[in-house]
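Yeah, one chain of the complex is gone here, protein chain that is, but the others are all in their spots.
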Amino acid sequence: MAYDRLMQPVPLDDLAARIKPGLLIAIPPDYSGVSVAATRALVARGATGLRFLAVPTSGIQIDILIGAGCVAELEAAAVTLGEQGLAPRFTAAIKAGSIVMRDTTCPAVHAALQASEKGVPFMPLRGLIGSDILAHRPDWRLGDNPFVPVGANRADPIVFLPAIRPDIALFHAAMADREGNVWVGRRRELVTMAHAAKETIVTVEKIVDDSLLADEASAAGTLPALYVSAIAEAPRGAWPLGLAGVYPADTDALAGYAEAARTEAGFRAWLDRFLDAPSAAA
Amino acid sequence: MAYDRLMQPVPLDDLAARIKPGLLIAIPPDYSGVSVAATRALVARGATGLRFLAVPTSGIQIDILIGAGCVAELEAAAVTLGEQGLAPRFTAAIKAGSIVMRDTTCPAVHAALQASEKGVPFMPLRGLIGSDILAHRPDWRLGDNPFVPVGANRADPIVFLPAIRPDIALFHAAMADREGNVWVGRRRELVTMAHAAKETIVTVEKIVDDSLLADEASAAGTLPALYVSAIAEAPRGAWPLGLAGVYPADTDALAGYAEAARTEAGFRAWLDRFLDAPSAAA
Amino acid sequence: MDIARTELLIAAIARLLDGCRTIAIGNSSPIPGSAALLLRARTGGATRVLMLGSVKHNAFTDGARELFDCAAQGRIDAFFLGGGQIDGEANINLVGVGEHPRWQQRFPGSFGSAYLYYLIPRVILFREEHTPRVLVPKVDFVSAPGISPPEVYRRGGPAALVTGRCVFDFDRDRRRFRLASIHPGETADSIRVHTGFDYDAPADVPVTPPPEPRDLDLLRGRVAGEIAETYPRFARELFGAARISAAE
Partner (left out) sequence: MDIARTELLIAAIARLLDGCRTIAIGNSSPIPGSAALLLRARTGGATRVLMLGSVKHNAFTDGARELFDCAAQGRIDAFFLGGGQIDGEANINLVGVGEHPRWQQRFPGSFGSAYLYYLIPRVILFREEHTPRVLVPKVDFVSAPGISPPEVYRRGGPAALVTGRCVFDFDRDRRRFRLASIHPGETADSIRVHTGFDYDAPADVPVTPPPEPRDLDLLRGRVAGEIAETYPRFARELFGAARISAAE
């Protein structure tokens, strides 16, 4: 074996146990490998006080977590169930004032993670000026482009975004190998998340025997084990969301969730079925 | 066909004809798909006055171009023939003062290209302060991190690097498909180069019939045609350098170059053979 | 779904895209997506369409940031934005009605609007619902402003607003919408009644023309099959299953 070390998969519940109150957890959008399996384990553990960063949006995952009372804070460019409409538990929590919501915009999330990826304290970003998003972000700074040509008769204002360093990046992927390398394909926001975060924990459809780094073709879409702290096997772990190239979203199940979660009682009943047996929630 | 348009490969000389005096051309390091084929076409055309950015280093490619009188300016973190020692025509040109050389450091090249990739005027970067590289770069600025906590008793100086936007990114890759998508595998500096540059022109070992974007596996290592202006077929187009996963470097030929290019006369004789028939130069 | 009305909207939007080489389409945008694919079909593939959610019409391979980087690089000519509220200066609100942070009505969020609206030359606002509830005098929250002061770097912005009732052009110098055409069945007065903001209108307002027969053929043929990949339900309702499978 040429590789540095083998990574033993852990039980899903052990993986969820790493996600402790107060930690900032980065999660991907609905189309990019959401670990619904880990979401379920978190809810089952009764997790509370978690802080989430949606990279850059979230859907059913954050709605379940909010409804189950796991979430203290959320930063996101949007929360939506997409074709199924508004995210009902998110919307209810905003009205109730029960979570702290920080609105952002997609490229600001990417840039702030890239700042951590590069170990710089901030990144400049165009746009934003004149948006009320900026007005509600005291952590963002309006700065000046220092490269305005001498003699230019005005300054060039630009927003400086502080780096975001998540404690944990959490996602679901099609496969990992026995060394802990994880296939992400073209979902490279997962790579940026992992580089930016202190730790990355992943659920996967399956563990494969051949190293994903052994040839150029599979290596191109692989997040190296170097960034990965723990892996759990969770077949169909994105369900009812889909996983690119593996299975499509279960639109009936998503519609069922959207309908049920319109009321607190409906959500609770859905959650009981979901915890009891995930597929029963459909 | 689901794709937007087909891209007809052009003859190598037409591709080289796009590279005009004064343009800034980004080229990859020796291990990352160097288009020696396009280099030869440029020399054969008698190109002059070109400006190069090595991303972030270069070797035999820039040495040939310098020796042949094609180069006016160069920005690079290093120029070396690696195990074959110093790059002799580069070294001679520095002593003669016949090219303008801007020394830099590898991560500064990557960061400045990422600035253009993101459409921001600059990127901050750690390190650099106290290096004479910075002292010789009047285009770089020493700035302050605006996110130093209130009450911190000192500033946090950090270097601001202006974005570099090459006119052309030029490299060699294993394959392209008929729509102009180019396989780069894990050589993602090529992706950054292409995103940052106004135009990307590429030589490839071969054109394949199946779309590289058709499945997740090949898409993960593919630069989309969106960024690509022209492609020429050039089998063994990186020779005497290697191409990852396709062929290794021809170390005998590289040693032959290093030996020959130690003198101006030796270089000229090598170049004549190289122009006459590339493999004869070995 | 009002089929004739939806086809009219698609044709009206396609007209606004005329001359664009590269058009990006965000999520949940079947009508703009159909319009872009119609233009592409009409130009024999010369127009490039980058449609999020599609596999066949999505060339991006650098993750979720690539759309934004690509726009910042100046490679995208046109894009679409909507709004829970849109006001007469083309400010859009994707966050909420009422007051921050406990909105009376909370929308999903701003997505990439606070960036793309500044950088993509031709942004077309599209919202089918045309009521004073949506088209307001002043948005409650500016997700992205229609206009920026001269010192702010801005290469793009609003070009037009397409609703279920009409097409407005946006005049960036006058900072106002101007009624460009009204859909069949509407009048200048009915538009005025249903619009919460003030706007300019010519004395004679043209009627939004129906799709050309050739466009209708393309739409119901090639485009029906193409849009079905990303929006199967939309395509089924608009074009019928038979057309889609014939086109595929």
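A, B and C are the chain letters, set down in written order, and residue numbers restart from 1 in every chain.
By definition in this document, contacts are C-beta pairs under 8 Å (C-beta built on N, C-alpha and C of every residue); 3 or more make two chains touch, one makes a residue touch a chain.
Treat the numbers as computed from the prediction; the structure is a model and nothing was measured.
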item	value
Which displayed chains the unshown chain touches	A, B
Selected residue (touches chain absent from view) among B:7, B:38 or B:55	B:55
Identified contact with the non-displayed chain, of B:7, B:108, B:228 or B:241	B:108
Residue of A:143, A:224 or A:256 in touch with the missing chain, whole complex considered	A:224
Contact residue for the chain not shown (choose from B:94, B:207, B:246 or B:269)	B:94
Among B:20, B:45 or B:136, the residue in touch with the chain that has been omitted	B:136
Contact set of chain B toward the excluded chain (per top definition)	29, 31-32, 55-57, 76-80, 82-83, 86-87, 90-91, 94-97, 101, 103-108, 110, 114, 125-134, 136, 154-158, 186-192
In chain A, positions touching the absent partner	2-5, 116-120, 181, 191, 195-196, 213, 219-220, 222-227
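Everything below uses one rule, namely that only the chains that are shown with their structure count from here on.
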item	value
Centroid comparison with chain C (C-alpha atoms), farthest chain	B
Chain whose averaged C-alpha position falls nearest the assembly-wide average	A
Distance between chain centroids, defined by C-alpha means - chain A, chain C (Å)	28
Gap in Å, rounded to a whole number, between the CA centres of chain B and chain A	35
Mean-CA-position distance for chain C and chain B (Å)	40
Chain B: positions in contact with at least two other chains	118-120, 219-220
Residue numbers of chain C (touch at least two other chains)	60-62, 68-69, 72, 119
